[in-house]
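Missing here: one protein chain of the complex. Every other protein chain is in place.
Chain lettering (A, B and C) follows the sequence in which the chains are written, and residue indices restart at 1 in each chain.
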Amino acid sequence: MDLRVRIGNKHLQTPVGVASGTFGYGEEYEPFLDLDSLGAIYTKAISLLPRQGNPTPRIVETPSGMLNAIGLANVGADAFITEKIPYLARLSSCAVIPNISGKTEQEYLDLVEKLDPYDTLWGYEINLSCPNVKKGALAFGTDPAQVESITRKLRDLTEKPLIIKLSPNVTDIACIAQAAEAGGADAVSLINTLVGMVIDTRAKKPFLANKTGGLSGPAVRPIGVAMTYKTARSVDIPVIGMGGITCADDAIQYLLAGASAIQVGTWNFIEPATAGEIATGIQAYMKEHALSTIADFHNCID
Amino acid sequence: MDLRVRIGNKHLQTPVGVASGTFGYGEEYEPFLDLDSLGAIYTKAISLLPRQGNPTPRIVETPSGMLNAIGLANVGADAFITEKIPYLARLSSCAVIPNISGKTEQEYLDLVEKLDPYDTLWGYEINLSCPNVKKGALAFGTDPAQVESITRKLRDLTEKPLIIKLSPNVTDIACIAQAAEAGGADAVSLINTLVGMVIDTRAKKPFLANKTGGLSGPAVRPIGVAMTYKTARSVDIPVIGMGGITCADDAIQYLLAGASAIQVGTWNFIEPATAGEIATGIQAYMKEHALSTIADFHNCID
Amino acid sequence: MNDASVTIVQNTEHSPTFRELSFTWDASLGRPRAGQFLELRLPGTTAPLLRRPFAFSAYDEENQTASFVYEVRGTTTQLLSTMEPGMPLQILGPLGNMFHAKTKGVIAVGGGIGLGPILYAAHQLSPHHDLTLVTGYRSQESIPYSLYTPSCPPSICTDDGSAGVKGNVVEYLESLPQERFRDTTILACGPHPMLAALASFSNAVGCTCLVSMEEMMACGIGACMGCVIDRTDGTKARVCKEGPIFNSGEVVWT
Partner (left out) sequence: MNDASVTIVQNTEHSPTFRELSFTWDASLGRPRAGQFLELRLPGTTAPLLRRPFAFSAYDEENQTASFVYEVRGTTTQLLSTMEPGMPLQILGPLGNMFHAKTKGVIAVGGGIGLGPILYAAHQLSPHHDLTLVTGYRSQESIPYSLYTPSCPPSICTDDGSAGVKGNVVEYLESLPQERFRDTTILACGPHPMLAALASFSNAVGCTCLVSMEEMMACGIGACMGCVIDRTDGTKARVCKEGPIFNSGEVVWT
């Protein structure tokens, strides 16, 4: 049985990763699981300069989901290099994949250029889709032409695997994925969060200081699976699926839908040990259903 | 205190309606509430010819939501006229609004032409957005130019209020709403269901016979509120909000977000009496917060 | 038909597979009949969201309680199994049509969680009919002996022969003499393959067979069109409204 997943010129040891923004840079989860058992850690978004993020409240619960408007709060590229990379370098088999977030096209390019010399970093997940940053990436992520163009420029800067993370807030996510593929992406990951809002009726104002936030959690799982299914049938590069995964069975839904790898996001907050257990559950399923590689999942459903 | 809502040249007695496809043609709910206390009943979609709809399973539960792929099963326009209109004609103060669903532009036009003579029918909700019909309305609902064009043609056929129902499966719902407004719509209603999928991992196939279905229920409420908020700020016609409403407080979120009326959908299945209780809850809120008309809700949040 | 809050009276494990829930049932809610079902909801959460259908297994008019038999399968039944007497449940019902028999003979056949409504039907019909109760299980350990009453002694079949007759309920019926099916109605509730087999069996022996169908339900009251099955006349029928009890001859078995 082979759980490895090929992306670009490299492999992930298992399809199970943890989603950007839900796992910090890993440290906080060490008490709960063996980080090196994961396929990949997608870090909290990294921007060129440190960001404080949005005012609080940044979080509100919704039925089987949550909204967040963290606002890409992060330490910035320099502190990431000096403080986080040394810690993450201790991992031997788990891929460390920074999630790259810019306010401008140039910022994306600068970030990849700056981080590329660090061998500890396995590749990049390019966040073209965060709905919480004003004047931010939303524009990129919804326009195929811009997605293709920025992907091509990033492609020229690095040989490492380049994963383009897609927004679900679009009419046709598959067409954005095709643009990323055309630009030279090694994989696409989806879904980022959906734009949502909760209004505090007593205070007569949006509950989040940022007004809107990004919806994630079990509530969005059927949307993530449907978009994965559609996208996997539209591109030849691997699709990394996420949205509402809570257990091996949810992960297997994504694999059967056509994903080559998956990420656990919000559920890390609820059951911090989960991501460490899913690979075992996938293995048990593969045994029971006589599947020998992850690619075998993709022949089950047409 | 005035709960009335003006749409086109008519009024709804209260902002509270029941959403198409979740209330049949009203009969089944008579044991649970006084239908005439509702602002409006939006009927199950009506097509020119009767439709059997999709094979079962048509329904699957998801976290705080459900997928449906009923496939617009309905009695067809003729049976609607002979069997349902006489029953619905007994309602005196509740508006009866057929939900119009075509496979082609012509079918929409034919339907409105056919139904327009019936005075019992208050107006129309034009379903440009059902994601479950193959080769169906999805194309219309996502393209502003087509939405404007079909709205204009329908506008020429009727003086009754024309409500265009919008799909949430788009990059920019406000821009579709503007197209409907430009075409002469009296209101827009949103959101219809989001495309979703659940995979039965034991059987290795999609749970629904139709593969994908439409996601509704509390899970989608934050998405519906956010889209209502955005749309209400982009058009001058009234917005009718829905998606996951379960109680007066949820309805009030939509009103504060900018909706002039609301619809209760999936929750009718869970608590069939709810729609009859929400207007009272809205009234209590208006009293407590010293609001005297529904329009007053729209001045609270900028 | 009513939407009511009722109170759990008992939540009993009868075997590792079968549990029985009893709850207050005020007469004003309407007398539940064998074959009818209720739609249950656990208050206070939206996950599980949809109500779940359960068929009445008993109604005690004197003590104003009703019951159903259930198996822990997923979200609702898992949570249900942890609930204690005194806790509230939201119940919509009684819903749907009922079992009936115009013949002298009745053979009531239950498989798996089809047991509840079949016990109820057997209990109600046994005084007036020549009744045989047949119930099938995987193996001995799942049999909820304490659910049976002396007035309706069951024939028990197990797949592995660890109790009663070895084989499934259809094989058991096949082993009965043909005369047993004269002026007789088969009433059945259980897994789809069992019902399909009984449909063709009853067709072969020429007796009426009423089956309780199962489909995913959203509303339970005929509004959503979610629970339809195909009828041989080409139409669709709602399990919650035209059913759940159908004549096996009118169902398209796939």
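Operating definition for what follows: a residue touches a chain if its C-beta (ideal position, glycine included) is under 8 Å from a C-beta of that chain, and two chains touch if they have at least 3 such contacts.
All values reported here derive from a predicted model rather than from experimental measurement.
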Which displayed chains the unshown chain touches: A, B, C
Residue, one of A:Leu12, A:Ile70 or A:Leu128, that touches the chain absent here: A:Ile70
Selected from C:Ser28, C:Thr82 or C:Gln178 as touching the chain missing from the view: C:Thr82
Hidden-chain contact residue, picked from the options C:Val6, C:Ala47 or C:Ala237: C:Ala47
Interface with the undisplayed chain - residues on chain A: 21-24, 28-29, 31-32, 44, 52-53, 56-66, 68, 70, 73, 217-219, 246, 266, 268-273
Interface with the unshown chain - residue positions in chain C: 44-48, 75, 78-79, 82, 84, 87
Contact footprint on chain B, counting only the chain that is left out: 63-64, 218
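Following the convention adopted for this analysis, only the chains that are shown with their structure count from here on.
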Chain-level touch network, classified as line, ring, star, complete or other: complete
Among all chain pairs, the one with the most C-beta contacts: A-B
Centroid spacing, where centroids are CA-atom means, of chain A and chain C in whole angstrom: 46
Averaged-CA centre spacing for the pair chain B and chain A, given as whole angstrom: 34
Centre-to-centre distance between chain C and chain B (centres being mean Cα positions), rounded to whole Å: 36
Where chain C touches two or more other chains, by residue: 46-47
Residue numbers of chain A (touch at least two other chains): 63-64, 218
